[in-house]
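With one protein chain withheld, the remaining protein chains of the complex are depicted in position.
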């Protein structure tokens, strides 16, 4: 299945890119599995937030074909 | 002693005038005594507020020469 | 700290920006404002106009006291109050309260304190003209549960 992965703010700087188009094999991939794939096995900084299709979720969330996954640091708006 | 008495809003309507210049004889006159004098003995409506020299007080407050006494209904600003 | 009681209609946002221009720039993280406007109904009556009486001197003094209390209670940078008196039409701004502070929680708390205690203590009285042409004194600010208690304490004679 094909998913889109986005990085924002310091996470974007860290990854050196704003997004990845990722093709996954197999079933029941979680957000944590996606992170392992895009980061070559690095651990995710503890404060990182995750959104799937623009809703907050966590690393255990199962991804579906066409999902948009986003990784970003704590928000600082307002 | 000479005091000035003011009436506002519905109290002004009730009294038919905005103020009285009152001369009092004797000592230790209270606000309640002043009210009896200006109202010809009428009782003061229970919700009436009293100020002496622009500070809230009550009927037991003793008045001094030159004081400005005000009687008015509950406030409704803002 | 600035308190203005005036008969002239005013534009709250012009009053706010004019005052803001006098503040040291770059220090305020934010401002919280309350604007009270005249509604066209009250207590089930349609209201076409209103006259707001006050006690010149005492009114300003008590608004200033309330603003000073807010400045003593919370760390704020400045406050502004503008209050209309005299003839007022529906939708006219009646009162503006603005508080500037480095942190928004203080501005919210202080602004709310000022408008609540202004309404409770500053001597203003509303006389409404209903659409039937009747004039009637507004006897209480229906929104303010604290007023009855405060009045009981101050009840007199």
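First chain written, first letter: the chains are A, B and C, and each begins at residue 1.
Going forward, a residue touches a chain if its C-beta (ideal position, glycine included) is under 8 Å from a C-beta of that chain, and two chains touch if they have at least 3 such contacts.
Computed from a predicted model, the values in this text were never measured in an experiment.
Contacts of the undrawn chain with the visible chains, over the full complex, involve A, C.
Interface residues of chain C facing the missing partner chain: 12-14, 16-17, 25-41, 90-91, 102-105, 107-108, 111-112, 115, 143. Panel shows chain A; residues 6, 8-10, 13, 31-32, 35, 44, 46-51, 54, 56-59, 70, 72-78 of it touch the chain omitted from the view.
Here, only the chains that are shown with their structure count from here on.
Between chain A and chain B, the centres computed from C-alpha atoms are 73 Å apart. Centre-to-centre separation between chain A and chain C, using Cα means, comes to 50 Å. Note: centroid distance chain B to chain C, computed from Cα atoms, is 25 Å. Among the residues of chain B, none is in touch with two or more other chains.
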